[in-house]
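To keep things clear, I will list the structure first and then write my remarks on it.
With one protein chain removed, the remaining protein chains of the complex are shown where they sit.
Each chain carries a letter (A, B and C) given by its place in the written order, and its residues are counted from 1.
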Amino acid sequence: MADNSRPARPVILGQNQYGKAENRVVKITRDGATHHIKDLNVSVSLSGDMDEVHYSGSNANVLPTDTTKNTVYAFAKEHGIESAEQFGIHLARHFVTSQEPIHQARIRIEEYAWERIEHSGKGAHSFVRQGQETRLTQITYDGATWEVVSGLKDLVVMNSTDSEFWGYAKDKYTTLKEAHDRILATEVSGRWRFGWSDDADPMPDWEESYAQTKRHLLQAFAETYSLSLQQTLYAMGARIIDHRGELDEVRFSLPNKHHFLVDLEPFGLKNDTADGAVYFAADRPYGLIEATVLRDGREARIPVDLTNL
Amino acid sequence: MADNSRPARPVILGQNQYGKAENRVVKITRDGATHHIKDLNVSVSLSGDMDEVHYSGSNANVLPTDTTKNTVYAFAKEHGIESAEQFGIHLARHFVTSQEPIHQARIRIEEYAWERIEHSGKGAHSFVRQGQETRLTQITYDGATWEVVSGLKDLVVMNSTDSEFWGYAKDKYTTLKEAHDRILATEVSGRWRFGWSDDADPMPDWEESYAQTKRHLLQAFAETYSLSLQQTLYAMGARIIDHRGELDEVRFSLPNKHHFLVDLEPFGLKNDTADGAVYFAADRPYGLIEATVLRDGREARIPVDLTNL
Amino acid sequence: MADNSRPARPVILGQNQYGKAENRVVKITRDGATHHIKDLNVSVSLSGDMDEVHYSGSNANVLPTDTTKNTVYAFAKEHGIESAEQFGIHLARHFVTSQEPIHQARIRIEEYAWERIEHSGKGAHSFVRQGQETRLTQITYDGATWEVVSGLKDLVVMNSTDSEFWGYAKDKYTTLKEAHDRILATEVSGRWRFGWSDDADPMPDWEESYAQTKRHLLQAFAETYSLSLQQTLYAMGARIIDHRGELDEVRFSLPNKHHFLVDLEPFGLKNDTADGAVYFAADRPYGLIEATVLRDGREARIPVDLTNL
Partner (left out) sequence: MADNSRPARPVILGQNQYGKAENRVVKITRDGATHHIKDLNVSVSLSGDMDEVHYSGSNANVLPTDTTKNTVYAFAKEHGIESAEQFGIHLARHFVTSQEPIHQARIRIEEYAWERIEHSGKGAHSFVRQGQETRLTQITYDGATWEVVSGLKDLVVMNSTDSEFWGYAKDKYTTLKEAHDRILATEVSGRWRFGWSDDADPMPDWEESYAQTKRHLLQAFAETYSLSLQQTLYAMGARIIDHRGELDEVRFSLPNKHHFLVDLEPFGLKNDTADGAVYFAADRPYGLIEATVLRDGREARIPVDLTNL
């Protein structure tokens, strides 16, 4: 057995957090024969006065991760799931206010959307998973101040024209040819931070905010004649900040899903974009464009890396 | 170096096939400012007079897999992609009729669906990937007879009621309690085989066939009051065979995506389905229900295993 | 509710099977302070007299998949896990002999290997997952005859030289240049069928058979000067059939993990293999080479497709 007693050696415990990750909770609400689904993946992460469990293994301050799991399921029944954000707020408040050693709670939630199957039978309790994007939220609470960052991932979009790339810097390793009509495609990973932080202020309408933000994101992508993916990213972020007053900050991580024009000349074919072209959709490597767009005067708090290689 | 010459030892070469797998081809068709996408993943597999390449490494009969890849891209330009099935037929015919040593070609295709982004800008060339199911087809041709098996995977469906499970066999290892109101959810993997096999007969309308078969599948799932997932599977298959005369055979592989009622009694809560319940969506293990439904008098040819553990 | 009664319509139920898939069972055996692990993923699939559950939802013949799961865990305690094959044989025999409506059982097992962590503390009960390949077996039993197919997947191998590819067929779509010194790399997926089928005959030593077959596979890969991946595949299969008398048939599915020589000439660099070269390891597309190698006089029974696109 190793010596796990508090070290004389010059070693310090830094930031630490713990909890139960990926609690898959499905809540059905019945309105007669019409049912509604909320389908979430909830991860709890708590921090506070946790030195002893690291130094000596004393669990006196440790609410078991199993208990945090139970709380997720019990709260889904007790409070329902109005929105992922509201549900996370209930949970975060509970852990911080009910357990003295816990000073901060962070709740991360993925939400999967379902749509109704149209049919001629009775009732409205049949669903098919939409499958388009995964909705995300992260609620952090320290007993005084809230931080809510929502977003999405896995949303794949493409403009089949109105994209160019030229006029770039060149060095001895540059071989790329300029493009004046290319496909622009990306798999959007985005996060947006709400200005709301104080229980004294009215909460945003979380569901409406998500729907409108996704709509602006898609429309800005579609309506931007693009000279670079950076420009499109900024247009998406600026449009969201412009239209959604409840948001202070947006960050995107946009892989450039390259679609390369195939060289068909060896086969006597002209692969001309004007005529409708054939592309090779590549996997790796891919350009990766990441940036934050902020409301003037607000602080940037969304972490730089949304993706971990 | 090992001795790779034709063995005196009693070892025989059996079935073999080769080709380039997962050619990701995107074809854009332009109708003025309105564009259309076909987004495919095409795998070519050829077989025939290939003993020598296995015994001695002589490649004289081997059309390189790189060439089969080139052919996919060239054909996307030359013939366009009317449907995945039609595209596969072009390819299969080409390999079998143009290369003497190749006696059979099998083309497998995955197709990813895109929908238009609604916006107020000019043009109609912005898309978002639908993300729901992956469409599949497999075309096999031996120079005389066609076999076309189409289908889908990744289609997740749920009935939040109208499902029961009771009256089952019991042995000493049975602990399951009977359920009279449960969630029934599955991720549909289905394949359906067309009766069409002869160039002399008119081809089915591949796009219409797919759309209608998916619709029947979903509606049968929704409209079946289920006493077991097997019953639902059969209802889905029978409805397709009943309504789609072009199909002779359907096979489904349906994982039972278990949603377990959470026991909330320790917390003084009643988790009653009638009132809208809370479920734990489990990952593994899962029931796996697989069956073929056939038109009477037709042969079963879809392989038993659509999933490989 | 749809009409699920036995159809007057000309629809037939074909092959069907059901069971609990992916039961993750870990068995620890203690020999004092020295522990041993068996770490399996067990899938049960049963078939037999199951028409009624499909036609009417009557579960009278259906042993619940939950019961098959319980049986896996109980048998791990009652019988131990001597080898994946032996464990599957116990399970298959049990289901077929104890449940009259069940005529056939198929058990599929994945096994994950662990090695000991070397350390200076007490005991020998610390392990690190090996992570190299996943061992596989499939046992099928119909009450009279056994079929055991074992194998592996995820085993990535590379020869950095002694591989060529030239002298192949060419058509108008051929642009590939001949290669006289290339990397040959693949991710081996292999299955081998045992001749053993009768309880009256002595069983093979399953653990020894696996270890030796993997060794022959790797050595044949390493020692074969390769003119094509087909030749290497055949050499691997033939060597196994030659050396392992307990096996009648081997099938491989070998993706050609292409490593392309990078063209460095634009940067004034010669990327010469003799001098040690730089390669781009590509993802998709990939050549896919599949074949069966058989002992003369034996029947080929391993299915053609080990991979489902």
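Assume a contact is a pair of C-beta atoms (placed from the backbone, for glycine too) under 8 Å apart; a residue touches a chain by one contact, two chains touch by 3 or more.
From a predicted model like this one, the values you see are computed outputs, not experimental measurements.
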For the chain that is not shown, enumerate the shown chains it touches in the whole assembly.
A, B, C
Which listed residue (B:P101, B:G121, B:G276 or B:P303) would be found touching the missing chain in the intact complex?
B:G121
Residues on chain C facing the left-out chain by the touch rule are 24-30, 35, 37, 39, 70, 73-74, 76-78, 114, 117-121, 123, 125-133, 154-162, 183, 218-219, 221-223, 259, 262, 264, 266-267, 269, 271, 273-283
Since one chain has been left out of the picture, which residues of chain B touch it in the full complex?
1-2, 121-122, 172-173, 175, 266-267, 283-284
Considering the entire assembly, which residues of chain A contact the chain that has been omitted?
1-2, 4, 7, 9-24, 41, 43, 45, 50, 53-67, 69-71, 74, 98-99, 101, 108, 110, 136, 162, 165-171, 173-176, 220, 223-228, 230-231, 233-235, 237-239, 241-242, 249, 251, 255-256, 284-297, 300, 303-309
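As a working rule, only the chains that are shown with their structure count from here on.
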Taking only the C-alpha atoms, how many degrees of rotation bring chain A onto chain C, rounded to the nearest 5?
180
Distance from the CA centroid of chain A to that of chain B, rounded to the nearest Å?
30
Euclidean distance of C-alpha centroids - chain A vs chain C, Å:
37
CA centre of chain B versus CA centre of chain C: separation in Å?
22
Check each residue of chain C and list the ones that touch at least two other chains.
1-2, 173, 175, 284
